[in-house]
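Here the complex is missing a single protein chain, while all its other protein chains stay put.
First chain written, first letter: the chains are A, B and C, and each begins at residue 1.
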Amino acid sequence: MNKLHVSIVGGSGYTGSELLRLLVNHPHIEIDQITSRQDDGKNVTEIFPFLPKKITNKFIHPDNATFDQSELIFFATPNGIAMNFAEKLISKGKKIIDLAADFRIKNIQLWEQWYGMKHACPKLVEMAVYGLSELNKNEIKNAKIIANPGCYPTAIQLALYPLINKKIINEQTIIIDAKSGISGAGKKIDDNLLMAEAYDNFNAYSVQGHRHEPEIEENLKEITKRKNIKALFIPHLLPMVRGIYATIYVDLIEDLGETELDLIFSTTYDQSIFVDYMGINKIPKTKMVRGSNQCKISIFKRDKKLIVLSTIDNLVKGAAGQAIQNMNIMFDYQEDAGLNLLPLAP
Amino acid sequence: MNKLHVSIVGGSGYTGSELLRLLVNHPHIEIDQITSRQDDGKNVTEIFPFLPKKITNKFIHPDNATFDQSELIFFATPNGIAMNFAEKLISKGKKIIDLAADFRIKNIQLWEQWYGMKHACPKLVEMAVYGLSELNKNEIKNAKIIANPGCYPTAIQLALYPLINKKIINEQTIIIDAKSGISGAGKKIDDNLLMAEAYDNFNAYSVQGHRHEPEIEENLKEITKRKNIKALFIPHLLPMVRGIYATIYVDLIEDLGETELDLIFSTTYDQSIFVDYMGINKIPKTKMVRGSNQCKISIFKRDKKLIVLSTIDNLVKGAAGQAIQNMNIMFDYQEDAGLNLLPLAP
Amino acid sequence: MNKLHVSIVGGSGYTGSELLRLLVNHPHIEIDQITSRQDDGKNVTEIFPFLPKKITNKFIHPDNATFDQSELIFFATPNGIAMNFAEKLISKGKKIIDLAADFRIKNIQLWEQWYGMKHACPKLVEMAVYGLSELNKNEIKNAKIIANPGCYPTAIQLALYPLINKKIINEQTIIIDAKSGISGAGKKIDDNLLMAEAYDNFNAYSVQGHRHEPEIEENLKEITKRKNIKALFIPHLLPMVRGIYATIYVDLIEDLGETELDLIFSTTYDQSIFVDYMGINKIPKTKMVRGSNQCKISIFKRDKKLIVLSTIDNLVKGAAGQAIQNMNIMFDYQEDAGLNLLPLAP
Partner (left out) sequence: MNKLHVSIVGGSGYTGSELLRLLVNHPHIEIDQITSRQDDGKNVTEIFPFLPKKITNKFIHPDNATFDQSELIFFATPNGIAMNFAEKLISKGKKIIDLAADFRIKNIQLWEQWYGMKHACPKLVEMAVYGLSELNKNEIKNAKIIANPGCYPTAIQLALYPLINKKIINEQTIIIDAKSGISGAGKKIDDNLLMAEAYDNFNAYSVQGHRHEPEIEENLKEITKRKNIKALFIPHLLPMVRGIYATIYVDLIEDLGETELDLIFSTTYDQSIFVDYMGINKIPKTKMVRGSNQCKISIFKRDKKLIVLSTIDNLVKGAAGQAIQNMNIMFDYQEDAGLNLLPLAP
């Protein structure tokens, strides 16, 4: 089989490095160009010494990247970059997977308000497909632009979907207490990301509102065709590197039994390779998914409250892994090609 | 001023060692006896090399401890120990501060159900005072037995009290998403407490129910004279050693403004040395209180939801520090005698 | 190609779980029996929830394990177990890879002194091959019993071998300052391995002598045919889970230039898939090898001192990974079959 040629824009951050870690062993992929402003001209293995020596790619400056050979371009860039390149690339017949937020919210006004900039290509947002692989598979197959979901929204929507889809919870009183490892914040220069600050510390942040809240609400509405979903989302920063953990509190409309609830989740994810519904009263741990594309979900019933626990590795299922899963779906490879890595435990 | 003679039962766990760390520099205290089964006969400084060499106490076996010189006995023992010693010590005119759970719940049946054993002295439970220093000061002054609160309940009740006391929230829909450093679990032999398991990991636990839930509900009812408080309490284990962080979600009954809410908290803790209400939209962090007796609280309003953040060091304000604060109140010392340690940051 | 049937004795510790993590995706392997006293009868995926659901093995009690189907048995047991089973298994034509220390030291007296027990089968020690894959490949090919090297000795011998082999250092003045993540100590019940103790802490241990010192000296002598190797080895405990880092100080006999030294290392490991000699003045980091079977080595010259830095993941190249590498060599598979995992970074 001919290899699929792909390129990566913005290869020197954490999602870029994670794409490389996963693509390097992918059986059907050849990496063409990897762009980086700051590391232009350097060997990729010099910047990422964990990569195997056989990788001979050099970073090139984005201005010099033509992507001529590539059928698919990954954007592992900050928000607001992909939207400036998309039109031209699409017009050349290339496909795009954006790991940032440029195409995640259809409501342009809402997007511009949360992201504090003018959107460069509202029309393309229209045609973009939200790449939550398990819940949008048919649309992904034919997509030209994939809006790869945020890390929190991935863990949270996979947890909430079965309940909203079955219309068994109050969609207005959802509370999401979420926690993330520090790599979710990217490779940024920020005092709060320094080891001396973040180690042996825990705190909430963005309590007044976080961009992933509208992303969660809008896409859940879209996927479930429900109109009035409202979720209060409070993120926290964990003193560790990888891992999202969402503790979700919902109100059951009627008092369903554990068996029925269990069945709703198990049937939803029966055929999913990467979503492991563990069952009732099971405890997922971030370390059970670290380094893998798995999402682990469990539920607990407390009177008429249901508590859903959901965990993923933010850099894999929450970013690069899901991007590759989407690529596999788009190009008709096995869904887990290049993604059958087991979690690193202990 | 004559020194107060005190003894410690169960000195070799984490609350015992923390009591020592704090009492050693207390201006009014002389430590008489420190018991330990496993370290009987050993120098306290051998087991706790962080203590200063001037400490010459040796551990003695509890069977050999007479406490003759002591006016006050701290129990830093597992649950179910203090209740067997209390009657005799009280009859000799000694006072007791139990850092375990034996005297925390007045409803004996409820206690026996959660703690899985028969209570040895229900009558003494009746006379015991719940040692939440800020909220029970008058009772503590004259107490013979102090039930020192659990670590979670301390952080949580200090956060909820102003709201329940002012009757401005729905007391039935309280959700508490709490996180704790691993020292909260004690110095136990348990696979989950091993570094190889707990490092770089995060998970919920006791989701089906945790003993601190009835403690919180019962004591908040007692303190606020409200009858129907119901709190859903879900604890999580943080990959760090010290620190409790509670994210509390409540529903406001009427839509109070931020200024009014702010005022309710600031006036409640105006005179409190150890509760720092930070204000509206401020972020407390566990590292801001690590090693100190401080509790830091802040609030955020999101529509008709109020989010209260509260953090303490579980071994200090959540255990040994509050025990000493209670001792200071009982024996009419300055409330912060021996407790003016600043947090260790970074 | 027919699958090779293997079994694992002692599957519930960290080396056992790591063997499973690696073997599960090995293209040529079928796992027959996995023994565990404590988890007898339980599903392997219940104890190790990070394993994929397709694994249907159950733990069996070692007394019930027959290993009838297996050509190769891994012992992931504590020291002193494999030696009691070896004779019988060998007599049945099976091969053994012992990940513990039973066959690592030929000098039985020395072994008994360091391990504090009588050796059960000195004769088999004679025929056992020390499984340092890169340096003993020919012997490994035909071995019946492999003594899989200790974690420290693997990192250290790979670093020292080129220098001793070329006879360019004083073999009497070697100083090895080594550091290990806590998983090197196994899944043991020991206060020092508790998170509350080991987190945010660093210390030396076994400074009076560690069992890996005679292992290093004896096997380096054997491999290089040199007689008087003496190494002072001081281990330290790192506040992290995986990773060995050795900082080795040696005296050059004559003042060789950097180019010559560089060449000695690069030619030695030219053909090695798993030893990455990084070059002069490069900094290896434990995170560059975490989760992978790589060893990274670099050198620095300071006057007539040479400093060699060497790092591995103690559970992979220092245990289960090297065991599988040895298996691959013994059964004539590609050396990296099942082992081409990239390190998990960041």
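By our rule, a residue touches a chain if its C-beta (ideal position, glycine included) is under 8 Å from a C-beta of that chain, and two chains touch if they have at least 3 such contacts.
As the structure is a prediction and not an experimental result, all values here were calculated from the model.
A.B. asks: For the chain not shown, which residue from B:L51, B:I90 or B:I223 touches it across the whole complex?
C.D. replies: B:L51
A.B. asks: Out of B:S7, B:N57 or B:S183, which residue would touch the omitted chain in the full complex?
C.D. replies: Hidden-chain contact among the options goes to B:S183.
A.B. asks: Write down which of B:H212, B:K287, B:K301 or B:K317 is the residue touching the left-out chain.
C.D. replies: In the complete complex, the chain left out is touched by residue B:K287.
A.B. asks: Could you tell me which of A:E134, A:D200 or A:E335 touches the chain that is not displayed?
C.D. replies: The missing chain is touched by A:D200.
A.B. asks: Pick out which of A:I8, A:L132, A:I182 or A:A204 touches the chain that's been left out of the picture.
C.D. replies: Of the candidates A:I8, A:L132, A:I182 or A:A204, A:I182 is in touch with the missing chain.
A.B. asks: For chain A, which residues reach the chain that was dropped from this view?
C.D. replies: Chain A touches the chain not shown through residues 14, 182-183, 187, 189, 191, 193-200, 239-241.
A.B. asks: Contact with the hidden chain only, please: which chain C residues?
C.D. replies: Here the touching residues of chain C are 175, 177, 179, 196-197, 200-205, 207-209, 232, 234, 236, 238-243, 245, 247, 249, 281, 283-287, 290, 300, 302, 305, 307, 309, 311, 346.
A.B. asks: Quickly run down the residues of chain B that touch the omitted chain.
C.D. replies: Contacting residues on chain B, toward the hidden partner: 14, 17, 21, 24-25, 48-53, 183, 199-200, 241-242, 276, 278, 285, 287-292, 296, 340-346.
By our rule, only the chains that are shown with their structure count from here on.
A.B. asks: Could the interface between the copies chain A and chain B be described as same, meaning over half of its residue numbers are common to both, or is it different?
C.D. replies: Both copies, chain A as well as chain B, present the same residues to each other, with over half of the numbers appearing on both sides.
A.B. asks: When the mean CA coordinate of each chain is compared with the mean CA coordinate of the whole protein, which chain is closest?
C.D. replies: A
A.B. asks: Please indicate which chain is farthest from chain C, where distance is taken between mean Cα coordinates of the chains.
C.D. replies: That would be chain B.
A.B. asks: Distance from the CA centroid of chain B to that of chain C, rounded to the nearest Å?
C.D. replies: A distance of 46 Å separates the two centres.
A.B. asks: Check each residue of chain A and list the ones that touch at least two other chains.
C.D. replies: Counting only residues that touch two or more other chains, chain A contributes 200, 241-242, 285, 287, 290, 346.
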